[in-house]
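Note that one protein chain of the assembly has been removed; the remaining protein chains are unaltered in position.
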Amino acid sequence: MSVQSRLAVVEKSGVTRKVNDFSIVVATVNGSGSQTANGVILRSLFAMGIPVSGKNLFPSNIQGLATWFTIRANAAGFVARTDQSEILIAMNRTTVIEDLKGLAEGGVCLYADDMAFEKSRGDVHYYAIPATRLARESGAEASLRPYVANMAYVGGLAWLLGIELSEVESALAAHFRGKAKAVALNFGVVQAAHKHAAENLTKTDGFRVERMPAEAGMILVDGNTAAALGAIYGGVSFAAWYPITPASSLAEGLQDYLPQLRRDPTTGENHFLMVQAEDELGALGMAVGAGWMGARSMTSTSGPGLSLMAEFSGLAHYAEVPVVIWDVQRMGPSTGLPTRVSQGDLLFAHFIGHGDGRQVVLLPGPNECFEFGWRAFDLAERLQAPIFVLSDLDLGMNLWRVPSFRYPDQPMDRGKVLSAEDLARLGGFARYKDVDGDGIGWRTLPGNSHPRSAYFTRGTGHDENAAYSEDPQVWEANMARLARKYQTAKGLVPSPVVEHMSGSRIGLVGFGSTDPAIQEARHILAQGGLPSDYLRLRAIPFADEVGRFLAEHPVNWVVELNSDGQMHSLLKIYFAEHAGRMRSLAHNDGLPLTARRVVQAVRDEKEEER
Amino acid sequence: MSVQSRLAVVEKSGVTRKVNDFSIVVATVNGSGSQTANGVILRSLFAMGIPVSGKNLFPSNIQGLATWFTIRANAAGFVARTDQSEILIAMNRTTVIEDLKGLAEGGVCLYADDMAFEKSRGDVHYYAIPATRLARESGAEASLRPYVANMAYVGGLAWLLGIELSEVESALAAHFRGKAKAVALNFGVVQAAHKHAAENLTKTDGFRVERMPAEAGMILVDGNTAAALGAIYGGVSFAAWYPITPASSLAEGLQDYLPQLRRDPTTGENHFLMVQAEDELGALGMAVGAGWMGARSMTSTSGPGLSLMAEFSGLAHYAEVPVVIWDVQRMGPSTGLPTRVSQGDLLFAHFIGHGDGRQVVLLPGPNECFEFGWRAFDLAERLQAPIFVLSDLDLGMNLWRVPSFRYPDQPMDRGKVLSAEDLARLGGFARYKDVDGDGIGWRTLPGNSHPRSAYFTRGTGHDENAAYSEDPQVWEANMARLARKYQTAKGLVPSPVVEHMSGSRIGLVGFGSTDPAIQEARHILAQGGLPSDYLRLRAIPFADEVGRFLAEHPVNWVVELNSDGQMHSLLKIYFAEHAGRMRSLAHNDGLPLTARRVVQAVRDEKEEER
Amino acid sequence: MTVATAPKKATTNLIGLEKSDYRGLETTLCQGCGHNSIVSQIVAVCFELSIPPEQLIKVSGIGCSSKAPAYFMNRAHGFNGLHGRMPSAATGAILANHSMRAIGMSGDGDTANIGMGQFKHMVRRNVPMVYIVANNGVYGLTKGQFSATAEQGLELKKGLQNKLPPIDICLEALIGGASFVARSFAGDPRQLSTLLKAALAHKGTAVLDVISPCVIFNNKDESPKSYAWGREHEEPLHDLTYVPERDEIVISYEPGEITSVAFADGSSLRLKKIEVDHDPTSRLAALTLIEESRTQGTFVTGLIYVNPTQPTFVEISGLGTTPLARLTPAQMRPTEETLRDINARFA
Partner (left out) sequence: MTVATAPKKATTNLIGLEKSDYRGLETTLCQGCGHNSIVSQIVAVCFELSIPPEQLIKVSGIGCSSKAPAYFMNRAHGFNGLHGRMPSAATGAILANHSMRAIGMSGDGDTANIGMGQFKHMVRRNVPMVYIVANNGVYGLTKGQFSATAEQGLELKKGLQNKLPPIDICLEALIGGASFVARSFAGDPRQLSTLLKAALAHKGTAVLDVISPCVIFNNKDESPKSYAWGREHEEPLHDLTYVPERDEIVISYEPGEITSVAFADGSSLRLKKIEVDHDPTSRLAALTLIEESRTQGTFVTGLIYVNPTQPTFVEISGLGTTPLARLTPAQMRPTEETLRDINARFA
């Protein structure tokens, strides 16, 4: 029995019952204020213990264009995007015809009753909700009516699926942070719609939700907020940024939470500083300056900003300045699709900047945005290097059900820093000398009062004392040390996560936001007799383990969201000996990956084999 | 008999005679005005038909630091850098002790007689020249004396090696473009020094030059000038640039020659325009704007500038705007060593910009700076893409003996452009439609008077009509077309040059400025019983031929001047199946490659095999 | 340039085109956005001036404002480049074909933040084009962060306060060496169209700073002062993602007059129209005018400065009449003999 139909039971009535297994798409227009309504639906389902995810598919504009919000609920915990939804909430007259076409066989269409359109699909269950009327009757002042109208579909859906109204009310209360008037106004419309539906509509479909035993310790959060909070628990003190979709909400998350969490409780003084820079060159420049000075410092951006950061990245790498750079990837090249997802900055980030140099890249999965948020600082200061954390639009801006944030289990690693006392003891130091054999020198921070603490930080060639040098051997020795440091990084970055299935001869290699789709695909494949092993990369440089994994499987699918197969390219560089065992599954249409896409690729290849 | 000693004959006197086979190093300080003297020596040897090369090793400063100019003369035509020189012209008291140490066994030291230093090497032949006195006696006004003093070593060397004074005079005449007074003044010092030497010194060494039958059609030129001229013969009409070592002289070459070659003979109007931009973002931005408008347009830069061009490169790639970008590579990362060579921008240039995208990269050898100068424009306009030409400091700034420039043997390829008449005939067009199956659409140029000629050029996702689109299929289709275009490029870019030796089981793969060292290494290896085949890459995307070459040899050395083995990485990506047959010879100390380095690597590995 | 022909009928202009020939795609900007008003004026003015659309290019950066070129003159080639880099792309394009007219569209973030360097260097070069900044003090497209032209003390929806002094685009253009500097208001169609015409008639870079309100983000919550940053229980009553539709603002006032424009949210803006006796050819007078109105808290509007004879970059470049983009291969590739001479020099 496939996952899709696992919970489908034919009821006595003859209607197939689908409990806690469907996806809902809310079709609206941008700027119509439906985000609260969508969030409330999602949170209500979440509160009922049902695994859910919420994804917003929005245009690069502010008002008036088509927008889709998808909620997937799945009792088995598979919440990747699916190609089709079973339930359509149709609120956009310009797209309703197409939206209807895309609905799954036997699906549901809940629509605003003042929207006239041809009910072209006979297999679909239609339900009309008088959203405008209910909004008008709500008592809301005129300017707020278009907004509260959205609550009508919440009420309608609650009736349709059996969402507990008490959970809807709690979700509203959480959203409005207890503001009673707002909760009452909105919940009033929800109730009215629910009542209207109960009294006037007849349920003909089989979709339902049922409360599930709550899994302890789960939260619902977007990756950018998680990353911001992770950074805060990692001690970020300075952040410079420049607005860009889909990274802005990471910096704005910092802006929201830093004052709550990092103000001195006694003096009220800020133990943080954020600067909205004039552009991304400035943003990284400031972050590098602060990192050099000894503050935990970061910036966050997306593709175009990363392109502008190439030169400063090279400086941070070569002058060995700790700094954390979050790249919340969107679809490139160029301005591309600013509101669509891709994992397309891998090669550019790893090789960023002219000249030699390979950068440390972290690849958080949905559960790791918080953890990598703090860990990146430990790595940056330990390695005295820029650390690139590659998130993406799906991870960053969409809502994920993840284990609650775990408090850092390690004390901060501030790396190799010599104090004035250390210098007094040692008599001096050589900034770029590899005294420990790990390729990492000891540094002093400006302000160190020892008369021999100063050195000259530079992007030009330098010897162990940081003095300018054009000497060929000095250059070579320094580059050799940087190569040693890269090896050291290999032992420090998060290791890949490997999951086995017995009897598997197929390897799947993935990373980041594609995890749910890959997990679901493995489940489906296994049910179809094709068990697979899965290696989830979490960082570059790659651990040796990656090579062992590749060696174990005759076929390893490298799954990624880009056109060029960038991870595949990187794996070919670093594990060329296993190139013959790798297949590229590079998919890149701007949408989050679906399990189907993975299943299909693997099956097709198996077909060919025969 | 090795190349080094091929021409060495023991004379009756017992002194080993070395004719037309040595290298000279002139050790001076920056800003002392020795460039003319060095150039005159080089040109005189060249005029005597002797294969020569001249390399300037200078610091990143303007005045007062040590500088070395190396001239290699070699009758067999091997003019790569060598590790040691046989003749030292010592003019810098701060480095003379070290310079002397570096001299080859039994070498020559010609020095300014007012420079006191310990003649520590007993095997060296010393000759003193009274440079200061001769300058004083020359009649030159005081301000010019330090400069004409350099002519004293020219005269001394002419005596020592037997350089024909008439050729020295011609070289001076060429340098001063006939300015009689300057020629007379300088040549006077040369003659005086020659006379002084003949009368006061005794030649004890065996180094000599002898006129050789002149090889027809050879010229002596630096790669940047060649590139500038090539661009001019390629019809460059617009160039925007920003000063940076070692690329400045390319733009300055354009600045010098465009007024001579591209002014309208009748009206005197300029058929070109150069803009010194405010920075590299501006430089490429302007070049892209001009390329879009339909002019043949270029920019030239080096590493740090290339880093700043990442975002505009991505736009040019994705919006498909023709533009030529010369990157005269210097040592990176970061500011690195601005006056030292490296081939370190390969990976960055190929993958430049966030998001997917692989760029066409041309890799001129010493003989091809001119040719690729014009060819790049044909490719840019045919492919509607940025073309990256990767030269380097050694190629660009040093003097090379190369075949004289060949006039383009093909008419200009202006690519697919629709005129107003075409549109009248066709009724319209779709900018990004792949009508020809080669991935390249037809474009119109602004100013086309047809009412349907306009389209909207953008870095955002677009459909065949250049209209903004977020549609997943549209995005995928467009990326698939760009991938087709990349395949088309493969058939258009210069193919690799392959040279075989019979019985060879060793492959050498190289590109660019390392060619002479590799050629010499092959010669030496062959003499030692190790014949080799050689594939010189000239472009990315790589031709299929490269794969065949790799397949033919159990061991292929990928020779390159960088630390990370960047070409090796690229070959692993594109020819993963042959990864096991590749060895990396990545050398990167800022100096041009020597044959010894290649010979050693190959021999060491052979040793190991045993 | 197409030769002007007599109008066929009242609705066509001198070159026989209708106003619809100057239209672009339907706007996707918010209803009531000032940028839409600018678009309308561009359409009207270019129609009125009978500019052949095919002889004009539209170049822009990134932002709501920079999308505007899509909404006027479909028959003109457009180039929507990179954020803050419109000036360089426009410069290259214009220099490659100086027979074309050019309208550059930018925003305040695009010009005064990321684009400051390119903006200053473009006006310094006096490249022939109209450079319009649709100035709203915020980043519209990225949802309402402050730009460098935001007023000091301004508080936005998100509750942040702008603590830095604003950059004045006219002042920047003026001291950067611009040969034409004017300011207008998107909601003042009469003045805007007059200044647009003057700008299109100017031979060098004509900088037109148009105050163009963002009705969504530079627009406070009903009770802005009570809405404090980061505090609990202070979330707005309505959904932050809800974007109300608003009417475009239209005003009209006379030279010398100060007018106060009120916005839906209760905030206001003071505009002062330049007195008729201002001498726009004096840089010092222009400097003084801006500096004084700044201290008075008003935005001076009108033609602030013009130097009609300041040489353009095209003029100083020695370019002839044939645009570089229209050279023939024969004009572009020197003859084979010249190469023989060159070779001889290096032989």
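As written, the chain order gives the labels A, B and C, with residue 1 at the start of each chain.
FYI, contacts are C-beta pairs under 8 Å (C-beta built on N, C-alpha and C of every residue); 3 or more make two chains touch, one makes a residue touch a chain.
Because the structure is a prediction, the values reported are computed rather than measured.
Trainee: What shown chains come into contact with the chain that's not displayed?
Mentor: Per the touch rule above, the missing chain touches A, B, C.
Trainee: Quick one: which of A:G107, A:G188 or A:G234 touches the chain that's been left out?
Mentor: Selected residue, touching the omitted chain: A:G234.
Trainee: Which listed residue (C:P165, C:G256, C:P308 or C:P329) would be found touching the missing chain in the intact complex?
Mentor: Selected residue, touching the omitted chain: C:P165.
Trainee: Looking at the full complex, which residue from B:S138, B:T225 or B:S248 touches the chain that isn't shown here?
Mentor: Answering carefully, the residue with contact to the hidden chain is B:S248.
Trainee: Among A:Y126, A:Y468 or A:Y574, choose the residue that contacts the chain missing from this document, as touch is defined above.
Mentor: Reading the full complex, the residue touching the unseen chain is A:Y468.
Trainee: For chain C, which positions touch the chain that isn't shown here?
Mentor: Against the missing chain, chain C presents residues 113-117, 120-121, 124-125, 148, 163-165, 167-168, 171-172, 175-177, 283-284, 287-288, 291-292, 311, 316.
Trainee: By the contact criterion defined above, which parts of chain B meet the unshown chain? Give residue numbers in ascending order.
Mentor: These residues touch the chain not displayed: 30-36, 60-65, 143-144, 146-147, 150, 175-179, 181-182, 242-245, 248, 252, 255-256, 259-260, 276, 278-280, 304, 334-335.
Trainee: List every residue of chain A that touches the chain not included in the displayed model.
Mentor: Where chain A meets the chain not shown: residues 174, 218-221, 229, 232-235, 237-238, 240, 257, 261-262, 264, 267, 269-273, 275, 277-279, 281-297, 311-312, 315, 404-405, 407-408, 411-412, 414, 444-460, 468.
Simple rule for what comes next: only the chains that are shown with their structure count from here on.
Trainee: Measure off the straight-line distance from the CA centroid of chain B to the CA centroid of chain C, and report it in whole Å.
Mentor: Using C-alpha averages as centres, the distance is 44 Å.
Trainee: Give the residues of chain C that touch two or more other chains, as numbers and ranges in rising order.
Mentor: Each of 82 in chain C touches at least two other chains.
Trainee: Mind pulling the chain B residues that touch 2 or more other chains?
Mentor: In chain B, the residues touching two or more other chains are 311, 315, 458-460.
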